[in-house]
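All protein chains but one are shown at their positions in the complex.
Every chain is named by a letter (A, B and C) in the order it is written, and numbering of its residues begins at 1.
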Amino acid sequence: MKWRALLGFIIVGLVLAYFPELRDMLGYPRYVLTFMYFAFFWTSLATSWNILTGYSGYFSFGHGAFYGVGVYTTAAIVTKTELPFLLTLPLAGVLASLLGLTVGFVVFRLPQLRGELFALLTLAVEFVVAAILFNLVDGGYGLSIGRVPYPDFLGDFSEMMFRLGLLIALLTVFAAYLVHHSRLGRGLFAIHDDEAVAEGLGVPTFRYKMMALGLSTFFAGLAGGLHAVQLSYVDIGGVFKLTVPLFVILMSLLGGRRHWLGPLIGAVIIHTFNDAFSDTRFQLLNDVATGGLLIAIILFMPEGIYERLRQRLIPAATLALLVVVIQALAIGGRITVQFAVMLLFVIALLMIPQRFYDTVIGRFVPSFESVKAKIRSGAEE
Amino acid sequence: MLTCHNVIKDFGGVRALAGVTITVHEGEIVGLVGPNGSGKSTLINNITGLTVPTAGGIQFLGQEIAGNPPHRINHMGIARTYQIPRPFSTMTVRENVEISALFGMTQGISQKEAKQQAIEWLDFTGLSSYANLPVTKLNLHQRKFLELSRALATKPSLLLLDEVMAGLNPSEIDESVKMIRKVHSSGVTIVIVEHLMRVVTSLSTRMVVLDQGRVIAEGLPETVMKDPLVVGAYLGKDYA
Amino acid sequence: MQVNNMKVKVFSLILVLLLLLSVMPAMAQEGDPIVVGGTLSLTGFLSPTATLHHVAGQAFVANLNENGGLLGRPVEWIVLDDESSADNAAALYERLITEDEVDLLMGPYGTGNITAAMNVAARYGMVFPHHTASLTYVYDYEYHFPAWHIGLNTHITTNNILYDALESTGTPPGTIAIVTNQFPGAMNLAFGNDVLEPGGAAHMAEERGWEVVLEVEFPSGTTDYGPIAAQVRDADPDFLWVGSLGADGVNLIEAMEALDYHPRGQFYLWPTPGPLLDLGEVAEGAFSVTLFEEHEPFLSNIGAIDMVELYHAAAEEAGLPPSSQIVDVQVAASWSAWQTLVAGVEGAGSLDQDEIGQWLLENGVDTVIGHLAFDPEQNNFSEDLTRIKQIQDGKWVVVWPAEFAAPDAVPIYSADAE
Partner (left out) sequence: MQLFIQSLLSGILIGGLYGIIAVGMTLNWGIMRVINLAHFSLTFLAAYITYQFSTVTGADPFLSLFITLPLFFVIGLVMQWFFETFQIEGFVSLLVTFGLFAIFESIMREIWTADLRTLPLDIVPYRVESFWIGPYALRKPQVGVFVAAIIVSAATWVFLNRTYIGKALRAISQDRVVAGAFGVNHRQLALLLGGMMGVYAAIAGAFIAVLFVLRPDGTVDFIGVIFAVVMLGGLGNTVGAFGAGVIIGVAQSLTSATIGPGFSPLVTFSLLILVLLFKPEGLFGRSATS
C-alpha cells in the first residue's frame, strides 16, 4: 500500500517535473510556472500546518513563525556567505523544526494549553520570533538576495522554482499521507478527539504531538527557505504578516482538515482566487469574497470540500462539469478568472444542504452512497 | 498484583484521598464502593496515571507506577472505562477499538492486525454489527460496551470499571453482568466501581468501602455490607 | 477498498481536468492599445501613499491618450494589487510579462516591492522605470530607470544637501538627534550601509563636527511615541533628524508638543504631506526632502503645469482628503517615471526593450523633476536631485539649494533659537 503510494507520488512528480519542457508544445505562458510554484508553496505550508493542527486538533496560529525562520535562515546565509542556496534549505527546515520542538517541549507538558490558549500562545511565539529576528538579523534594512546561483539542470529561474517547489510540496504531501496512514496518524486522530482517553489507551501523546509539531514545522521551514529566493527581498513586515497563518488556516478549512488531500485542494482554490482577483477592478470583490467565503465555509461546510465531495461526488461533479462546459464555450478572458468563477460555483453547489440533493437531484442523479451500495451488493453477488 | 500504599491526593486545599491502602490480587473481582465524593474515581485516576498522587506509592506487578504517564501504565497492563463514555467522536465504532488494539499492550502489531483484533473484540462484546457506524449512532448501553471493548483491546491484565451500569435498564444490567463475568473468566483481574449494591455484591469476590478518602471496610461482600461503619457511611451516623 | 480506489480516480480525473483547463493558453487579445503593466500596494500597510501613485498614474495615462497616445496608439494601464507584499509583486510582474504579455512595465510602490519586481524585469530584459526606490546600492540591473533620482550615494549626498541648508543660515547646529523608523530606505539615510562608503545622517553630522546626542530606532506600527519624545526632550538637540515615513512625523511632533517641547529645528524624511500640514502652527519650520513642489522653478519643468492641473482634478474626483490633493514629491516622482517611459518609447520609436533601454541610457530624459541622466557606473543614478523644503506659513516651500528655492524663500533655522 505504502510502496504503491510512493510510486504514485514519484510518477506524479516526474510527470509534473517534465511539465516546463512542454511549454512550447502546449503553448501556455511562462507565468503558469510561477502560478503553479505559488500553488506548490501554499500547498506545502497548508499541508505542513495540517499535519499538526488538522490531525491532532492543536490549533496553531503561529505557523508564520516557522515559515519565517525558514525564510530568514536561507536569506541570511545566502547574503552573508558563499554557501549555495540549495544547501541552506534543509538547514532552514531543521532550524524551524528546532524552534517548533522547543516550543512544544514546554507547551505540550501543560494540559491547560489547548484550544484558544494554544492558538494564542503560538501567535505570541510568532510575534516574539519576528521581534528577535528583527533586532538581531534584519536590523530594519531587510535582506536583498538578488539573483542566486543554482545548478543548470534545474532550468531557468521560473523552471527551477517550479521544480523545487514541486519537490517540497510532494515531500510535504507525501509526509502528510504517510502520517495519515500510520500509527502516528491514528494516534493523532485519537488525540484530536479526546486526548486524555487516548493517553489512557496507550497512545504516547506527548511524543506524538512532538513528532507532529517537528514534522509540521520542518516542512514550513523548508518551504520558507525556498520562498526566500522567490521573494528576493526579505523584510520582517513582509514575512511575518498575519496573512500567512490566516491563509494557511483558510486553505485547510476550505479543503478539509481530516484528510491529507484537503489542504492541497484548499491551497489551489485560494491561490487561484487570489490570482484571479488581483486586478484592482476586483479589489473590493476580492476582500469581500475572501471574508465572505471564510464565513460561509465555517457556517455551511465546516468539514471542508474534500469531505463534501466524498459524500456528493456524483451530483457535484456533474454540475461542475456542466459549469466547465458552459465556461469553456461562452466566456473568454483570463483563464484563472474563469477557473476561479467556476470554483466559486462548485463551492456554492457543495454548500447546498443535503436535503436539496436528496429531494431534487437524488431522483435524477444517483448519490455516491447509493452507487457505493450498488457496487458493494454487486460484489457480494 | 496491584498495591496502593497510603495514597494521598489533595486538590487545592481539599483532601480527596487521605491515605488509601489497598491490595488487589490476581484473579479477583474487587468491588470498590462508597458514597458520592468518597474518592473512588480519584483513586482510579491515580492508578491510571491521569493524576499523580500527592503522597504514597502505587505498585503494579512489583513496579512503582505512580507518576508514570498514563500510556506507560496502560502498556504495563492496566486499562479503564469511563463512567460517562468518552468515545472518539469522529471515528467509527471499529476505528475506536482499533486505536486501543494498536496502542495498548500489544503495541508493535500492524494496522491490519489491529483491525482484525478490533473486529474480534467487537464480536466479543456483541457490537460487530455496528462496526462501521459512526459512534454517534450508538445508544448509551452500546457506548458502555464500546468503552469495554476499547479497554479490552489493549489486552490489560487489570481492568478498572467505573460505573459501567449507571443509567442502564434492568435487562441491560443483566447483560452487563454476564459480560463482566465473561471478561473475568478470560483471565482479567477486575476492579469495579459501582453504585448498584445488588450487582456489586453478586459480582465481587471481595469488597472495599471508601468514605471521605479513607478505607473504612474491606472483606467478603456479605460481611462488609453488615459493617456498622459502612451502614453509617451510606445512611448517616444515626443508623450505625 | 475498490470503492475507495474508484473514488480517488474520479476525483483525480476532475482535478487533472481542472488543472489542464487552467493552463490552456489564454485567448490572445489582439488589439490596438499599447499595454503597460504594473502593480501598486492598493491594500496593506503601504496603501496610503500608493493610492496617490494610483491616482497620478491614471491621470497621466488619461492625458496621454487624449493627446494621441503613444506611437499613435492608445495606452492601457493594467494595475494589479500586490497587497503591500514583495512576493505578490514579484509573482504579478511575472504574470504581467509572460501571461498578459504587456508591452511595457511600470514599477510598483515601495522599496521592497520594487526590489523584488526589478529582479523579475531583469530576468526578461524589460525596461523598468520606477518611482520610489531608496536602496540605491542594490540595483545593478541595466534597464532600471529610477525617477526618484537621489544619486547612488544618497546616504551621503542627501544629508549633505540638508546640512548645507542648515549651515547657510549661519547658525548651524552643534548637536543632533537621529530618530528613525526601522524601514530599509530610512535606515540607509540615517546610518548608511555596509556596501558603499560610510555615510548616513549620523556619520555626516559627525564629519561636520556636530555631536550626535541621541540615536533611536523604532519599528513600524509603533503606537506610543511618548517615550521617544521624552528622550528627544531630554537630549535637547539643536537639530532633530527623523527618518520618518507616513504618519510617523505627525505622531512624533504631537508627542513632543504634548511635552511642551519644540525642537529648534527638525527634519522629516518622507512624511505624507497632508497630515503634517494639518498640524498647523505646531509643524511650522519642519524640513523635508522633495523633488518637486508646486512653485517655480519646478513649474517650468517639462509637463509640470499640466501635471499640477490634472492631478488636482483627479485627486478631488478620487475623494482624497484635501491636503493630499496637492502635488508633492510622491506624485511628481510617479509622473516623471511615466514621462521616462514615454520618452524612451518615443525616442526609440519602437516597443523593443533594448532599443528603449539603450536610448534612455544614452539620452536621459527631461521630466517634471528636471533632467534625469542614467549612469550605469552609478546603478543608473546620477546627480542627487533632492531639494530641501520647509513648512513656512503653513505651506511647503523649497528653500535649498538656492537656485531651486521658491521666490524669496530661504531656510529658516537657528541653533540659538528659543
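Convention: contacts are C-beta pairs under 8 Å (C-beta built on N, C-alpha and C of every residue); 3 or more make two chains touch, one makes a residue touch a chain.
None of the values given here were measured: they were computed from a predicted structure.
Counted over the whole complex, the shown chains touched by the missing one are A, C. Note on the undisplayed chain: of the listed residues C:Ala230, C:Leu351 or C:Ile412, the one touching it is C:Ala230. Checked against the hidden chain, the listed residues C:Asn88, C:Ser134, C:Gln266 or C:Ser324 yield one contact partner: C:Ser324. Per the touch definition above, the residue from C:Ser134, C:Thr272 or C:Gln353 contacting the chain not shown is C:Thr272. If you put the hidden chain back, the residue from A:Leu87, A:Val106 or A:Ala348 that touches it is A:Val106.
Against the chain not shown here, chain C presents residues 42-45, 47-48, 50-52, 182, 216-219, 221-224, 226-228, 230-231, 234, 246-247, 250-251, 254-255, 257-260, 272, 274-275, 278-282, 318-321, 324. By the touch rule set out above, chain A reaches the unshown chain at residues 59, 106-107, 110, 112-113, 115-117, 119-121, 123-125, 127-128, 130-132, 134-135, 140, 242, 246, 249-250, 253, 283-284, 287-288, 290-295, 298-299, 302.
By definition in this document, only the chains that are shown with their structure count from here on.
Taking each chain's centre as the mean of its CA atoms, B is the chain most distant from chain A. Ranked by C-beta contact pairs, the top pair of chains is A-C. One inter-chain figure worth recording: chain B and chain C are separated by 72 Å, centre to centre, where each centre is the mean of the chain's CA atoms. Not a single residue in chain B touches at least two other chains.
Counting partner chains per residue, chain A shows two or more touched chains at no residue at all. Every residue of chain A that touches chain C in the complex is listed here, in rising order: 26-32, 34-35, 38, 134, 139-142, 144, 146-147, 156-158, 227, 230-235, 237-238, 241, 243, 272, 275, 278-280, 283, 286-287, 309-310, 313, 317, 320-321, 324, 328, 332-336, 338-339, 342, 368, 372, 375-376, 379. Those residues of chain C lying in contact with chain A across their complex are 2-3, 6-7, 10-11, 14, 17-18, 21-27, 39-40, 42-43, 45, 54, 78-88, 90-92, 94-95, 97-99, 101, 111-112, 115-116, 119, 122-123, 135, 138, 140, 181-184, 186-188, 193, 217, 219-220. Residues 181, 183, 186-187, 189-190, 192-194, 196-206, 258 of chain A are the ones touching chain B in the complex.
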